[in-house]
Each structure stands twice: as C-alpha cells, then as structure tokens.
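With one protein chain held back, the other chains of the complex are shown just where they sit.
As written, the chain order gives the labels A and B, with residue 1 at the start of each chain.
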Amino acid sequence: MNVGIFTPEIVMVITLIVILGVKYLAKNQFTVGLTAVVGLITAGVSLAYLTDDLGMIWGHSFVVDSYSIFFKALLIGVAVVVSVISFKYVEEKKIKPGEFYSLLVASTLGMLVMVSSYSLVSIYIGLELMSISAYILIGMLQEDKRSTEAALKYLLIGALTSALLLFGVSLLYGVTGTTNLIQIAEVVSSGQGALTATAASMTPLLMMGVVFVLAGFGFKVAAVPFHMWAPDTYEGAPTSITAFLITGSEAAAFAALLRVFNVGLSELAETWSLLIAILALLSMTLGNIGALTQTNVKRMMAYSAIAQAGYVLVGVAVATQSGIFPVLYYLLAYAFMTLGCFAVIILLSNNFDSEELDDFRGLSEKAPMFAAAMTLFFLSLVGIPPTGGFLGKFFIFKAAIGSNYLWLALAMAINSVISLPYYYGVVKNMYLESPTNNMKLTIPSELKFVVGFSAIAILGLGIIPEKFINLIQLAANFVF
Amino acid sequence: MVEYAWLIPVLPLFSFLIIVLFGRYLKNDSDKIGIGSLFISFLLAIGVLLEVINGSTITKEFVWATHGDIEIAFGYSVDALTAMMFVVVTFVSLMVHVYSKGYMEGDSRYKRFYACLSLFTASMLGLVIANNLLLLFICWELVGLCSYLLIGHWFEDIENVLAANKAFLTTRVGDIGMLIGVIMIFAMGKTFNFAELTHLVEHGEIAGVGLTVATIFLFVGAIGKSAQFPLHVWLPDAMAGPTPVSALIHAATMVVAGVYLVARMFLIFAAAKTTLTVVAFIGGFTAIFAASIALVEEDIKGVLAYSTISQLGYMVLALGVGAYTAGVFHLMTHAFFKALLFLASGSVIHAVHTQNMHKMGGLLKKMKVTGWTWIIGSAALAGVPPFSGFWSKDEILLGAYHSDYKILFWIGVIAAFFTAFYITRATIMTFFGEPRDDHAYEHAHESPSVMTIPLILLAILAFGSGFVNSPLTDMAFGKFIALEHGHHASPSSFVQMTAVGATLSGIILGWLIYGLRIISRKSIIKFLYPVWRLLKGKYFIDEIYNVVAIRGSLALSKLIGAFDKYVVDGIVNLTGRLGVFIGDLIGDFDNKVVDGAVNGVRNTFYVGSRLIRNAHTGYLQSYALTLFFSVLIGLIIIVIGG
Partner (left out) sequence: MYEFNGIVIFFILGLLMPIGALIGAYILAPTKSSPQKYLTYECGLDTRGETWVQFKICYFLYALVFLVFDVETIFLYPWAVTFQQLGTFAFVEMFIFIAILIIGFVYAWKEGALEWF
C-alpha cells in the first residue's frame, strides 16, 4: 500500500492534533491560528510531491490525479485564507480558537477525501466529515442566537439530505452491485447488473438513485429547491465560516458531483443533465431575485451564492457534451472573489459588530483600497470584464450555447442583468453615500494581504488566463 | 344446516365490526344489530344441534403456514360438544343482550358495550368451533381481552379499572402456563389439531412424563380462565362490571372456557392419569373452598361469584374423575341457572340500588317475576329435585363416588350442603322477611319486561334442562354427548339419597337461621368466630398475594437499590477518584476552561431549545417538506421526460 498518496491528508490530521495541543500550551490565541495556517500550507506544499502516477488505492476508491490535485490545492488555499481572515474575528467574537481551527482543518480534510474519491462510500465519508465539522463551526458563536439557529437548521436539513443521498447511493449499489464509480459505469453501459440482466430494466431504479443523489449534492451546493437552509445558515454562521461554506464546501461538493455524474453515470447524461438544468435555472433566478431586497450583507451574499451555484450548475448540466473545464475555471475564480468579498465584510464586522448594508456607507473615504477591491469583486460576480468572473461566465455561456441547452444560456444572460442592482446597491453605498459615523477603521494587515491577493488573482484570471487555462485543462482532462 | 355452522361465530363478529365502524351513525340502534345477529346465530345453533343429533358432523380446514414438514392448519369442526355449547352460549348471550337493553339504558357508552358483548360472544363461539389448539388459544385470548373491556366498562371508577386489570393479569398468569402447554404439545405432536392429537395419544405416540407435564400446563390455563384455586381471585372482583356482563362471564362464556378446554381435550387428559388426579383435586378443593366463602358473603353478587367458582370446581372435579358427561352436563345446566341468578340479581340491584343483602328483604312482594325466577334458579343451584341442578350434580357425585378417591365424593357432598345453605340464606335475606331498609324497599319496583322476559325464559330452562339426562328421557344427553370411550356409571341410590339429604339439610338449616330465626345468627358467629373471620376474609388469599407479589417486588427493588448504592456507586466513586488523581498527574487542571466549556455548551443548548420553541420549528418542517416534494417532482420529471 502506497501511503505517500495520503501525504496531504496525513499532514492535515497531524495539524489537527497539534492545534489541540497548542491550544493548551500557547498563551496567545494568535499562535493557534498560525499553527493552523502553517499546517495547511505544509499540506498544500506536499501536494507538489503528488504526481499522477501515484494512482489509486483501496480497490480504486481513492485516487490521486490532476483533477483531485487541482481541487485539493483550491480547497487548501480556501482553508488558509479562511484561517487568515479569522484571526481577528475569532478574537473579537470570543470564539474558542483551538476548536475553531481544528474543526476547520477537519472539515477541509473531509473535502480532500471527497475530491479524491472514486467510490460512493468514500465520497459519503468525506462529505460527512466535512458536514459534521461544519455544523459545529456554524454554531461557534455561542452567545449569538442566530448562530445556534443556523447550526441547528443546517444540521437537521443536512441530516435529512444525508439520508436522501444515502438512499440514492443504496439504490445505485442495489442495481449495479458496486459503489465504485468505474465499475458502475461499466455495469450501466453493459447492462450486466447485480439485479437485472438488461439495461432497460435497470433504468428506473438507476434514475431514482440519480434523483436522490442529486438531491443530496443539491443541498450541499445550495441549489434551489434545496437551498432553504442557506440564507439562515449563511447569515447566522461566523462570517469567515460563511465564506468557507460558500467557497470550500460548495467547490468540494461540485467536485464530487462532477465525478459521480461524469464518471459513474455518464451513460445516463441525457436524463440527469435535464434535472440539473432545471436546478440551475431555478437557482439562478430565485437566488438573484431573493438577493434584491436584502439589507444584511451576509444574507445578500447567501442569495448571491445560490445564484452563483446556479451558474456553475449550468456548466455541470452541459459537462458531458462540452467538458468540465468551464466549471473548474469558474469555481477557481469564484473562490477568489467570494473570499475577497468576505474579507471586506469581516473587516466591517470586526469594526462595527454588524453586517448591515448601511455599514458600507462611505467606505471609499475610510478605506479606499478596500472599497476599490470590493467593487472589483462585485464586477467579477456580475461578470464584467476584465475579471476572472467574466471569463468563467463566458466559458460556461459558450458551453451552454454549444450544447442543446440554448434556453439555459439565455436564462443565464437575463440573470446577469437581474443581479446588477443589488451589487450596485453596495457600490453606491461605498462611493456615493456619506459615512454614518466617524469611527476610524482598524485594518489588520492579514486582511489587507488577503484582499490584495484576491484582487490580483481575479485580475490575473481575467487578463492573462492562458496560464491558468492550461493548468485547469490538464485537471479537467482527467475526469474522463 | 351444519355446513353453515361457521356463520354462528361470524355473525356476532360482524355485528361487532358494524357497531365499531358505523356506531356513530347507528347511535343507540347498535343493540338491534347485536341482538339481531345473535338471534340468527341462535336459530342456526338450534338447527345445527338438531342435525348433529341426527348424526351429521363437519370438519373444514385450510393450511395457514407450512414450515418444513410441519403444516399449521386453521379449521373448525362441529360435533356434539360444539353443537351443545353453541346452543348454550348463543341462548345465554341472547338473553343477556336483550336484558342489557333495559339494564344499560342511557349508559354513556351504550354502543361500546354492545360492541364488546358481540365480540365477547363471537370469540367464545370461535373458541368452541375451533378444531385446533392454536385457533382456540387466539379466541381464548380474545375472550380475556373482552372480559377486560367489559369489566372495566365503567372505567371512571378506579375500582373497576383495578378489577379489570386484576382479571386480565390473573388470567394472563394462567395463559402463560397454557401457552407453554400448547407449545409442548405441538413440539411432541407436530400438530395443533385436536383429532390428530387425540389419535397420537391413543396410539401412545405422545405419552409419559411429557404428556403429563404438557397437560398440567394446559390445565393451568384452565385454572386461570375457570377461576380455580389458586387463580380464582379475579372472579369476585370482576363483579365490578355491569351485571349482564357478570352473567355472561360467569355463566356461558369466559369461565366455562377452561372447563371446555379440558372437556375438548378429555381423551388427551385421560391418558395422563396424574394430570387427571390433579384436575380432580383442584376441582374438588375449589368447590368446597369457594362454597365456604359464599356462606358469609353480604354482597348478593359476591355470593353468586363464589358460587360460580364453586360450581366450576364441580365441573372440573367431574372431568377429573372421568365423569365427562357429568361435567359437560353440569356446564350446561349451570349456564342456564347461573345466568338466571345473575340477571335476577341484576334486576334486584336495578330496583334497590345496593348490592348489600342486609339492606334488602321482603322484595318478593314488590318483584314477583324476579323473585320467583330467582327462587327457581336457587332451587336448581341447590340441587332440589327435579330442578336441573339436581340431575347434573347427582351425576357428578356419582362419578366421584365411583372414582379411586372416595374423599372427593364427600367433599362434593359437603360442598352441596354449603351450596344449599348459602343460596337459601341469600334467597331469604333478599326476598323474604321484613324489609330492612325502608327507603330501598319503597323505591323498589319490578323491572321492565325487556328484563323480565329473559328471566322467565331462563327460568324455564333452569327448571327443565335437567330432564334431558334423566331416566325419564333415558339419559339422552349422555348418549348424545358421550365420547366412544365414555362409560356411564350405574346409578346408585346411596349417592342420590346422600345428595338430596345434604341439599335438604342445607336448606332447612338456612331456613331455621334466617327464615324462622330459631337459631341465632349472632351466637353462631360468636361460637365459630375464628372460622367466621377466616371466611369473611376469604382466607386472606388476596392479602397473601399482595404480600408476596407487591412486597416481594418492593423488597427486590430495594435490594437492587442497595446494590446500586453501595457496589455501583463505590465503583463509580473509585473511578472518579482515580480520574482526578490521573488528572492531577497530567497537569494543572484549569477550572476556568472546564467551567467555560460546560457553561458554553449548556448555553448553546439553552438557546437552541428556546429557538425551537419559538416560531422557527415551523419553518424547518416546511423546509423538509419542500425538500421531499422537490425530490418527488424530480422523479416525476424523470418519469415523464425519460
């Protein structure tokens, strides 16, 4: 057995334990956060030593390929950024640092397992590790009722959808007699299943399995109609965790979703792509409309996240025909813009202890660089050049037009227009309104770093995309 | 007609279902359904009996489950015993149904009462028609359930609930024994069918200790249901139910189930001599034991209750000494006269609103029909020739006289003396002499005809039903009911004289004490005070059970508590100390961290629970609902689109 394949995961486990030790030994809270960051970066660096030829273990259920390395890098990056922007926040909100960072690492570990899995069971295990850690993370603001409520809602709905997902998995297993994605694909194409002899008689149960599995993943990516928890949870959770969920959790879920549907069930693409297209349409529309009337910026970002998930789902729906490259590109860009946004939100939250849209008033006077970066992130979210968001949307758009989902491309275009007002509302507050108070902002240097880095990345993705494109194309090729 | 025999239990069952399901549309017409269906059943039963007398029988079976080479079949069969039981049960039950129309009028749970009565009758009839132990056991349990429902009919009063519980639980004790017996018999014979079992026993394939133990266990079931010593305690308490229910339970349904079981499996029991001896002695002891308690009862229904136990003892005694015909014959006559006595007592209670005989007296003047029918019933119970009880009791004593144990005969005779005495006492205290409670007397009136007509009909049978097995009819009943191996003991004038002598002396003694008051009741009590106290306390059986069962379990729980306190706590404390010790070793224990953590978690849950309490739960449920509907819609899309 090749243990080397697990290097990042093992590093993460050790990090987790060390954080707990540091919690008791260190006098300074900052040390705990720093341990987490160092551990995560070590894990990230160890990725460089993983190569494609490491292959698979556990009977082809755990794999290291470019695709998983791409997502692991992305997820570890997200975790590092989330840890960094949490330094001050954790202190301000009196969150217990040891638990916070160790759970963050644990959740990331679950994600890593998810994106490397070639088997429904190990995907589920990763998913649960990710979710269960997330349930606690969301409820970390013990004094805040909204946080507790958010955690409870996420937990209950999460448990429910876990059951749905498992039911779907059991159906797939029942029909095909295996949980391994490659073997499932073989069974589906040959029709030689455990249960039945012909492909035709297999279809109904497979379809039911598809629907239930899709419901399970739909919950994780907060796609309408499985999104109901998202606004409450994203609003109530600690702000950095909201960012973590929107970027990390969603990216990991998309990674697993793509793997399951494109490797295991690609034969059935005609059916599930229709379902995903419907989810995409609903998510985009409802998310954007819901965001319009929000006054709390976290809640607004929650609805925005639902809409963005809708865009990604468009890419997923047409992935079998046009490739998964657009999805990966968009997820990468989306991670940067969301993290950037939340870094700014955390800045305000640290200073004003609230997350209302009004807090943005006059930000251009108090922190001009942050206001400019926020504007850039919003431009990227709406999809205006020369940002990474524009290119991401453009690739997905192109893929949709290239397939037979023209109507979906149309809906996407219309939705981009709908989304403009609420993003603009924030920008207007920052530049055209006068500040509500004269409080001076204290700006921690790590936030400056994160916001700056995100802004550069967004611009880089938009202006010099070739480098990224090649890299991502490499990852994308590995799914098939 | 005999091929429609299955309808007899099914009709009351239907009536039960109709009343239960559509009771609210029927309102008080439920009684008509119950009475009507039972009336048809009764007519059918008569028809079946006539055909069975002419020699036709029927057996039907269908396989219910197959397991390996074992087939479990359900079926029914109609033979002489079944046909006779059909008539007795349907007739008595019909009388009770009609009578209840008057007695239960205006009851708040009138429909429920009739529903239960119907189910009760149906399950008893099912028990009688069953040709296998399994179906019999199911019906047996149903009978127990119905008795629970009916005894606790007026459940507003906690006493009634306790009585119902007691009846149910006590008979359950017997039922467990019976279940063991059923399983043992099945294990040995691989069948539940009576005919096949009998066949196996006769060919010696089931024999020896196994058979003895199994039959004794089966008999334990009969002890419970037929209220034999020592499981008789539920029956007197079961008086708490409405009087028609008492009549049904004590005359025709529940209690005779045990006797019926022994009669039905008589040839199997007969093969186990030890069991038969046990049966005979338990029966004999119960007969005299219960009769002695009835001597001092003040409650009119109490007298009848102990009388029932005693008479059941007679039946069991008869079966135990091998006098099969006598036992079954007494079952029949007893059903009629005991039902009559109960219904008559109900009529009295209905009139004077008390059950205490010391507050009655002289009621014959006010209640002619009730009074005279009661007297006929008492005469039958006491065994006055030529009333029905005389013939059947005589037959039992004859059987006991010819058995291996002469003592059983003398026990029977003394019990007969007691019987005559206590029923004379009850009759005189109730219907003769001066009214002791003027208010009650003033208030008394004859019951409506819906109650008195059943009394008259029952009285006719209580008087006449004995003749079917008398020399006048050439022992027709005996010939009809007898098993092939049944033997009829030759009549003995000695037995007859002794029996009549015991009866008459009992009546005369009762008349002297209570009627003419020549012998002072007080002086007798004074003279025999310890005995009187013992009888008054019903041999303190209930108290003994209380001590054994309740105190026993309390003591046990205390013992366990002590174990918990000293041993378990000790271990826990030790572990705790060890834990603290190790904790100290590892490092300084930060109390603040500990406090903080626990308080934090506590607060979290506090807030969480408050949140759930507030409006948010509704949302969550609708979230989940949306989720499921979404999945459903997804499936529909796939089905339509795919």
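The criterion applied here is as follows: a contact is a pair of C-beta atoms (placed from the backbone, for glycine too) under 8 Å apart; a residue touches a chain by one contact, two chains touch by 3 or more.
All of these numbers come straight from a predicted model, not from anything done at the bench.
Student: Out of A:204, A:385, A:402 or A:435, which is the one that touches the chain we can't see?
Tutor: Considering the complete complex, A:204 is the one touching the chain left out.
Student: Could you tell which one of A:24, A:49, A:407 or A:424 touches the chain left off the display?
Tutor: Missing-chain contact among the listed residues: A:24.
Student: List every residue of chain B that touches the chain not included in the displayed model.
Tutor: Within chain B, the residues touching the omitted chain are 21-24, 576, 579, 583, 586, 590, 593-595, 597-598, 601-602, 605-606, 609, 613, 632, 635, 638-640, 642.
Student: Since one chain has been left out of the picture, which residues of chain A touch it in the full complex?
Tutor: Looking at chain A, the ones touching the missing chain are residues 1, 13, 17, 20, 24, 200-201, 203-205, 207-208.
What we mean here is this: only the chains that are shown with their structure count from here on.
Student: Please tell me the distance, in whole Å, between the geometric centres of chain A and chain B computed from their C-alpha atoms.
Tutor: The mean C-alpha positions of chain A and chain B differ by 71 Å.
Student: Spell out the part of chain A that touches chain B in their complex, as residue ranges.
Tutor: 96, 139, 142-143, 145, 148-149, 151-153, 156-157, 160-161, 164, 203, 207-208, 210-212, 214-215, 219, 225-226, 228-229, 271, 274-275, 278
Student: Could you list, by residue number, the parts of chain B that touch chain A in their complex?
Tutor: Those in contact with chain A are residues 600, 603-604, 607-608, 610-612, 616, 619-620, 622-624, 626-627, 629-631, 634-635, 637-639, 641-642.
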